[in-house]
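After the structure tokens below, expect a handful of questions from me.
Of the protein chains in this complex, all but one are displayed in their positions.
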Amino acid sequence: MADLDAFLQEDNFSRHLGIELVEAANGAAVARLTVEEAHLNIHKTVHGAALFALADVALEAASNSHGVVAVSINANISYMKAVSSGLLTATAAEVSLTNTLGIYDIKITGEDGELVAVFQGMVYRKRQRIE
Amino acid sequence: MADLDAFLQEDNFSRHLGIELVEAANGAAVARLTVEEAHLNIHKTVHGAALFALADVALEAASNSHGVVAVSINANISYMKAVSSGLLTATAAEVSLTNTLGIYDIKITGEDGELVAVFQGMVYRKRQRIE
Amino acid sequence: MADLDAFLQEDNFSRHLGIELVEAANGAAVARLTVEEAHLNIHKTVHGAALFALADVALEAASNSHGVVAVSINANISYMKAVSSGLLTATAAEVSLTNTLGIYDIKITGEDGELVAVFQGMVYRKRQRIE
Partner (left out) sequence: MADLDAFLQEDNFSRHLGIELVEAANGAAVARLTVEEAHLNIHKTVHGAALFALADVALEAASNSHGVVAVSINANISYMKAVSSGLLTATAAEVSLTNTLGIYDIKITGEDGELVAVFQGMVYRKRQRIE
């Protein structure tokens, strides 16, 4: 996971949002975000795109955890519950993996463990290893 | 559109990312983002979640442009092309509208007009008007 | 479940395809399909739309199992593996449920338990009970 850590530390966008990668190995990953003012929408709840970003970082970490470069080609998110503060956790699990494609389920939960959003992502695996 | 403008100016998240709303009326909207360092991923191309955020702002503006509060329940994005600089434009068009649900297609194009990503969003319309 | 059984026995389309409902209760359901010539595509593997139909019946059964009429508004399917014969099983699990919306994950597996497709469906719940 050392390589993956380095790999993700260079991700400007997730740093700009304050998203933190907690773990990533064997097709699974966990990412976290503490809600701040900058993440809120007009209703003063966390913006859907901030939730998407959190899930997307977990997807990126999980899908690249095998050491082969994987890039997203499609993602689908459904929102369950508005949340306005606290620590959000995105947990990614590998649903399917072939030489060329991977599919991942990501669940975002709030501080009380309640489900906030579900995300499913598909990645295309390149023939290139992560250095 | 005056009300919608005010409505969206209070969107902290899109301001934090530098997303600008260009127009919004009658179920359509245009939003723009000039690519900066903060939007890049580990491959030095625009992060998928930054593209999602841009499309999501266009969705928010288009779906709320009728003066009735609309909240996203599902979104799907497919990525076509990596892009690393320039001005990105998201254009939202209304596909379907009922009293309770709306569906919108959003296309993101780069400076040369090339298609970067396509996004489809579904909103739930509340019985509440935008003030 | 007696009412749901009757409810689903009137589903002409699933009968036309030979899809069988095995169980449905408390937001979960299992449906089955034995592959026949009529389900095959040009590659002599099960047509993607036949897999979708199998998952959709499981979604219908699971989402209506609470006794409240639920209608699909969106579904997403990803295909993992071509399959050309045997018994296919779709297993539906409830991801989220509110008064108005429900989200369900459906997995389709082949005879050896291998994952063939994953499906996620969203339903709108009416204020009407199943008679």
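As written, the chains take the letters A, B and C, and residue 1 is the first residue of each chain.
Here is the rule we go by: a residue touches a chain if its C-beta (ideal position, glycine included) is under 8 Å from a C-beta of that chain, and two chains touch if they have at least 3 such contacts.
Please read all numbers here as calculations on a predicted model, not as lab measurements.
J.: I need the residue numbers on chain C that touch the omitted chain, in ascending order.
T.: Counting over the whole complex, chain C touches the hidden chain at residues 7-8, 10-14, 16-17, 37-43, 47-50, 52-53, 56-57, 60, 71-79, 82.
J.: Could you pull out which residues of chain A are in touch with the chain that's been left out?
T.: Residues 73-74, 76, 100-101, 122, 124 of chain A touch the chain that is not shown.
J.: Over the whole complex, note the residues of chain B touching the chain we left out.
T.: Residues 76, 78, 80, 95-96, 98, 103, 105, 115, 118, 120, 122 of chain B touch the chain that is not shown.
Everything that follows uses one rule, which is that only the chains that are shown with their structure count from here on.
J.: Among all the other chains, which ones are in touch with both chain A and chain B?
T.: Both-contact set = C.
J.: Whose C-alpha centre lies nearest the centre of all protein C-alpha atoms?
T.: When every chain is reduced to its C-alpha mean, the one closest to the whole-protein mean is A.
J.: State, to the nearest whole Å, the distance from the C-alpha centre of chain A to the C-alpha centre of chain B.
T.: Roughly 20 Å, centre to centre.
J.: For chain C, jot down the residues that touch at least 2 other chains.
T.: Within chain C, residues 76, 122 contact more than one other chain.
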